[in-house]
Each structure stands twice: as C-alpha cells, then as structure tokens.
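This view holds just a subset of the chains, kept in their places.
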Amino acid sequence: MNATVHPLRKYARPHVTRTTTCPGCGNGIATQAILRAIEELDLRMDDFVFVSGIGCSAWIPSPFFAADTLHTTHGRPVAFATGVKLGLPEKHVMVVSGDGDLTAIGGNHLIHAARRNIGLTVVLMNNGIYGMTGGQTAPTTPRGISTVTSPYGSLEHSFDIAPMIVSAGAAYVARWTTHHPRQLTKAIKKGLTKKGFALIEVVTQCPVQFGRASKLGGAVEILKHFKSNSVRIEKARKMDPAELLGKIVVGEFVDIEKPELSSEWTRLIHSMREGRQ
Amino acid sequence: MIKARTALAGTHFDMGNWACAEGAIAAGCNFVAGYPITPASEVANYMAKRLPQVGGIFLQTEDEIAAICSVIGASWAGCRALTVTSGPGISLMQENIGFAVSTETPIVIIDVQRLGPSTGVPSIGMAGDIVQVARGSHGDYQIIALCPESPQEMFDLTIRAFNIAETYRVPVFLMADGFIGHMREQIIIPPADQIDLVERRVPTVADPMKRQDFLDIGVAPMPVFGKGLQAHVTSSCHDEHGMRNLTEPAVMHRYVMNPIQKILTHRDQIVEVREDYVNADLVLVTYGTVSRSARAAARLARNQGLRVGTLRLITCWPFPEEAIRKAASRVNNLLVLENNSGQLYPYIRAEAAHASRVEFLGPQFLGQIHDPNAILEKVKEMLA
Amino acid sequence: MTRTELTIAGLGGQGSILAGMMLGKAAVAYDGKFATHTQAYSSELRGGFAAAWVIIADEPVEYPRVIHPDILVAQAQDSIDRFASSLKPGGILIMDTDMISNIPESVNGVFRIPATSIARNEVNEPVTANIVMLGALCKCTDLVSRIALEAAIQEMVPKGKTEKNMDAFRLGYERVKGA
Amino acid sequence: MSKVDVLSQNCKGVDQCGICKYVCPKDLYRDSKEMNSAGYIPPEMTDEASCTACENCMIYCPDMAIVVHKDAQDGPPAGEGSDD
C-alpha cells in the first residue's frame, strides 16, 4: 500500500521525506492548500520563488518545496521577497511565514509591502503564539491567555491582522482557518492571480504551544473551536462588535485593482527606453 | 571578464558620492535599495535618477533592514545589487549582513561613515565603522572592505567592489566617509570598453543535491533564482547543497569556517596596499582619507631629512596581515594614524609588535583628519 | 607647487557651499587646475551653519583640508565668529556687510560688499547673494579667472536664472570695496 | 480497488493528531494496532465501501499521509466537506 504516492508529493524535493512539524500541526494543512492551489492553477514550481522567515510556519516551503526557496532571517521575508520580485517580476513570489515573524518583528515590512502593492502572495500562518521558540505571546495571542511570557494572562490587546493589512493598502486580503482548506485553496489561487499584494491569513492550530496556553487542547479541539467560532465576513458586517467578540471573521476582506509596483517599474523602464530612442 | 556596457566617460568635478554612484553604474549595478541618511543620501538620490536610465531599479525602503534584505533578494534574483548608508544604517543591517555572508550572496554596501557613536554628527566624516563592518554581526565570518581616499577612488573602488563581490560571493563594503563623500575633486571616468567586469558564475546541473552550491572554499557557482535550479538558500546551518542541518558538529564547523576560509585563502588576490617606505626609519600606516594627511606629512618629514615612508591599506578586510608583517620586518617604527580612537591599531600591532615599535596617533579633533604638522611632530618624537 | 586655500561660510540656505563648488568647477573645468572642495553644515536645513573649503592648486591636492585659509569669504556673523581667527597672516576677508557687524581687529585685508541687499533689492533674487560674493571674490583675487568662474556659474545655476546670476556676479565684481 | 491509502510511515499518530478521524463525515477511521517506526499510531480504515471519496481525510491530513483515489469513487462527488 505504501507504494502509493501522494498526488502533491511531486512538488516536494525528493530527498525530503518527512515534515518536521508536531503531530496535528495546522501547517501541514496549509502546505497542502498551497500545493493544491498551484496544481489547480496548472503552474509549475519553476514559476515560483518561495520566501520564508524563521518559525515553524516558515518551514512550510523550506526545504519541502522543490522550487527556488529563500529561507531568510526572522521577520524579514517580505523585505527579501520585495527584492526578489523586483528582480524577477514575471515569477510568482510567495511568502509563507508565521504571525510572529510577519506581524511582530516583521510588521513594518508587511504594512509597507501592502502599501506599495508589490505583487507578492503572502500566506500568513496565524497560530496565535510563537511556536518554534516555545510558546511565548504573539501579537495575535488573545488578551488574557497565559503563555510562557504572560503567565498571569496577557495584558495586551491583539492584532486583527486582515483588516489592518487592508487599511495598509493591500489589493487582496482573505482569512480562513485550517478548518476551511478548500476555501483556503481558493483564496490562495485568487492571491496568486492577483496583480498586487495579496495576504491570505490562515488561522491555524498549534496544538503543542497554543493548545497548552489557551487550554483548548489538541489539534481536533482547536479545529472544532475554529469551526464553531468562524463567522463569514458578509455576516459579520451585519453583527455588532459585542457579538463578534471571540469570533473569527473569515472570508475576503478586500479585492481591488490598483497599480502593482513591479509592473510599474517595468512600465517606467520601458518608457524611459522609448523616450531615449 | 567582460567589458562595462556603459560609463559616463570624461573628466568631472563632482562629489565622491556621485563618483560612487557612477562607478556602480559602470559596474553594471541594476538594483539599489536604500534609506536616506546623511552623508550618504546623494548616492541614493542620484541612483534614483540614474538607474531607470540604464534599465535598473531604485527602491527606497522603509528602513535600512529592508534595504539590505531586498538587495540580497535582488542578488538572488540575478541582479547586481547595492545598498548605501552610513553608520546607523550599517548597525541596523548587521543581522542581515550575516545572512549575506552565510548564504554567500554577492552584494555591495557603501558606507559613507559619519561621526559617532549613535546619531553623533551626520555631516562629519570619521573612520568609526572600520571594525564594525567586519565584526559587527554575530557569530564568526569574514567580509571584504575597501577604503577609498578620494572621489576618484570612490569611482574606481566601487567597480572593484562589484568585481570582488561577484568573484567571492561575499558582501563587499566601500568604506567612504562624509569627508570624501561630499568632497569634490577631479574624477576621470574611462570609456566603458576600458572597464573590466567580472561575470557571475551560475551552475548548470538542475538538481541541487548533485551540485555544490555552498561552502566551497574555491567559491561555488551561484544558483540564482528563476532558472529552474531549485536553489535552497538558508542562513541556518547548512551543508554543501544548502540543506539545513542543525545537529552535526562537523557540518556546523564547515558552515562557519568554510566561508571564512573562502576569503582568507584568497587574501593575496583580494588585498591591495600601497607601500612607499624603501629605506624608511618610520612608516606611517593608514587607510582611507587619513592617508592623504600621511603622505603630506611624509613629504614634510622628508623635506626635513627624516626618512619617513607610508603604508596605505586600500583593503582593510580581510586584514592585510602580510603587508603589516613585511613593513614591521623592514622598518623599526610604525606609526598608525586613524580618524578614530585606534580601532585597527590592535590588529596592526598584533602583526607588527614582535618586530617593531608600533604607536598610534589620532587626529587632534576626531572627525577632522590629521594635520600633517601634528603627524610630523609625533614622528620627530618617535625618531628622537 | 602653488596652492591657495579658501574658506567660504554662511548660514544654511545662503548658498556658501554651492559658491565653493562653482569655484572648484571653474578651476578644474575651465582653468585647467586641480581643486578640492569640502564642506560642512549643521542639520538644520535653513539658518544653521554651512561652510565650504576650496583648495586650488597646480598639482593634485594631497592634504585636502583647509586649516589656515588664504581667503575667507564670510556671509554671516557666525562665519566670522567661527573662522576669522583661522585666517592665514596676511590672508584676506571678503564679507557681506549686510550680515556682519563685527570683525576682529586682527584681520587686515578686508573687502566689503552688501551682498544680501544687492541680491534682494537690485537683482531681485535674494538667493543670489552668494553669486554677488563670488563676483566680489573674483575682483579681489586671482584664484580663478573671471571667464572660468562665469562659465561655471552659468553651468550650475538653474536654466532661466542665468541672467539674474550674471547680474549678481557683475554687481559683486563692481561694488566690492576695500581693502 | 481501494479508495483510500494510509501512508502510515508519514502519520504522526491518531492520539496527538487524529484529524482524519475527526473530519471523516462517515466516521470510517479507527486507531490501528501497530506503531510506525517513529513511534506513532496511524489510523486504519474500517469500512472502505462506505467511503464517499469526499477527500476530507486527504485534504486535512497535515502530514500528507492519506491518499484518496477519486477515480475509484462510487459515491457522490466531493463537495465542500465539513470545512465551514
């Protein structure tokens, strides 16, 4: 039976035979969603450059994906990816990294990439915690939860990432949980075809660290929690803030057209060349 | 070696920062990312105008960290990439300078140094960053740093910086300062066909597990992105294929030491010095702008019958040990002059103290290069 | 080896540094000499301190700093306070009398010109005060030739402003008084 | 012809993960008896005939340890499963 090969396996480096995530980690669900999006869009791995930061989620493409992969420093993948995209505007440049990586230390690069509307597809794994370093508070950790760095309950408020990135200027923003792998795949596909900055926020389970901190429990319990607390954005818009407390608003937050940076550069250089002739 | 495609040939009277930017253009630079900072801003400002004219891109980033990151990203995307800043920016870039070293990414970093520490005095030059560029990122590594002394050399050495960066897959620093960055002098730009450029070597085998992409002391070809090479680039400890390995001490050792050895074994090809101390009783050891004071002082001294020579380190990193040892073996007195409190002085003494007397003289006021007369006085004291 | 050193100083916005550049350009591009131009300024964009130093020589300039200038062009009282004492014995001072009230007794060769008011009232272009100073300088010294300096100025001022700047230069050249 | 293959060497264990068990709308998985070489207990299929090939188990498995063969399917086409 084990001769069967997973259909998405063809996108992986042959020598990488196992993932390094903990049992039940949502990162694997996102891995599949990304690869399935690529498959459904009929793209090749050579069309891609994957860029990631540091953290469990940053190991999604690195070293698993059989493509050009830039595994960068903590918090900086978007900044690196900006250089890659400007250098290779015709490639799909996808950033995959964690909530800590992209919104704590890397928050500034994220909002500026959204502002610039540079054509990156960012898959942001929001597990509400710092997984890799052992369960510290992330900017996404709900207020009141006791993590290893907030043992008396976090005193800070958390980011609502998707709408913040909308207000920073992104062209496409969607949020889904790992309980929504099919919608997630669709959103990634949309992000990949978008000419502009696309953020796909994936609310995901870290059963080991977040499960312990939140006392929600294991992978299945967190997935159940996602299921029962998700509210479609269309519905959420009609609810009042009090009702939305503790809910996870999912869906598409924005989807607009506006000039994308790398193509603006291509245009400018082209027009300078014309002007010269 | 190929020839430059474009160069603003002719004689110019302009600032060092301008010369540097034109040097980069001549060197085929087609991606610059930077964040404004005095006294380096003119390089970026000028590049913003100049690059699109030659098909290049200028990105003004949100900060210096993003600047170096996007430059590294662009280098992997196949660009000849440069960033320009001053000390505060170098400090912010330190983490990702280490990333460039560890991923063996060719980039050029222009440091137009200013008086510091910290905010200090933006418009005044100083040689305060000469050790920080080599030792300021964590862990262990080697970079290359070149020290121009004039606007002309800001042109010449910027081209050289690109060439060595590509040859050795390493960040190369041009250690200018606010003084020559803003200094205007005659700058002679040769025609493009007289400028030699090093082309990047790119592997042809498609499977990274069948190539050596990293940790080659002889310098591996660079598996740039977008060519179907499936490059795996990480600054986490990795093996020759770029694959992460966080458990094997032997791999860790190679991970740290091979990029260091890559530079040190090529020290002789990289290092450039200017020696002028035949029959001298004392040699003035300098780098950067102070070298001009040193030559003026040596001339003054010789006019007074004192046998004073000069040794100028054009390359400061990798440290020119051999040149220092040679000077120490021939001359009994070394006087080190730096526009700081003596940052390279210990490195020089380390190579020379066994054979010579080595002393240090800073300028009267840090930030203002030495008055040749003050040097002369110290020389007399040492030779008395 | 002839080597002449000049300091030109003022407040930010008065164009001292630009004037220095014009001198250097004139020397290198039109008089066939060598020149080194260096500068300093404080962080304020306007009103702070600004200075340029120009060395003009027949050979490449080795030591690039000016410690004791042969000539001091001062556009503000601040410039006098900072630099008058550095003037070489026998050096000359060219000053904007609109901006400067006190000069130390030690200075001997003083040339005076009301550059700010000339620029404002006669050229009707306050920013040309530095060019007025250059006119005065050109008259009082043989640092660069008039033709070279005029050419450098024309090259470096915005197109469309050439005439006003030439006026300013001429007025400086004609109206300077002393020593 | 089988509809579902469990690549048990890839599985990280039903006790700590067990997502396949949770997402199968037909409740077709149970714990197997054998540990894999990493010490994890993979799931096993109880009743392949009831499988609708909805693909939930495949799509949700974080370790790509389940393959559903759609072509072998005889149930209704895969829908949006349980993921909303």
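Here the chain labels run A, B, C and D in written order, and each chain numbers its own residues starting at 1.
Assume a residue touches a chain if its C-beta (ideal position, glycine included) is under 8 Å from a C-beta of that chain, and two chains touch if they have at least 3 such contacts.
Keep in mind that what you see is a predicted model, and the values were worked out from it rather than measured.
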Number of copies per protein chain type, counted over the whole file: A x2, B x2, C x2, D x2
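Keep in mind that, in the parts below, only the chains that are shown with their structure count from here on.
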Separation of mean Cα positions, chain C and chain B [Å, integer]: 35
Centre distance in Å when chain B and chain D are each reduced to the mean of their C-alpha atoms: 58
Multi-chain contact residues (two or more partners), chain A: none
Chain C to chain B touching residues, read off their complex: 21, 24-25, 28-29, 34-43, 60-65, 67
Interfacial residue positions of chain D with respect to chain A in the complex: 2, 5-10, 12-13, 15-19, 21-23, 40, 59-64, 67, 80-84
For the chain B and chain A complex, residues of the former touching the latter: 31, 33, 52-53, 55-57, 59, 61-63, 65-66, 69-79, 81, 95-96, 99, 209, 225-226, 228-236, 243-244
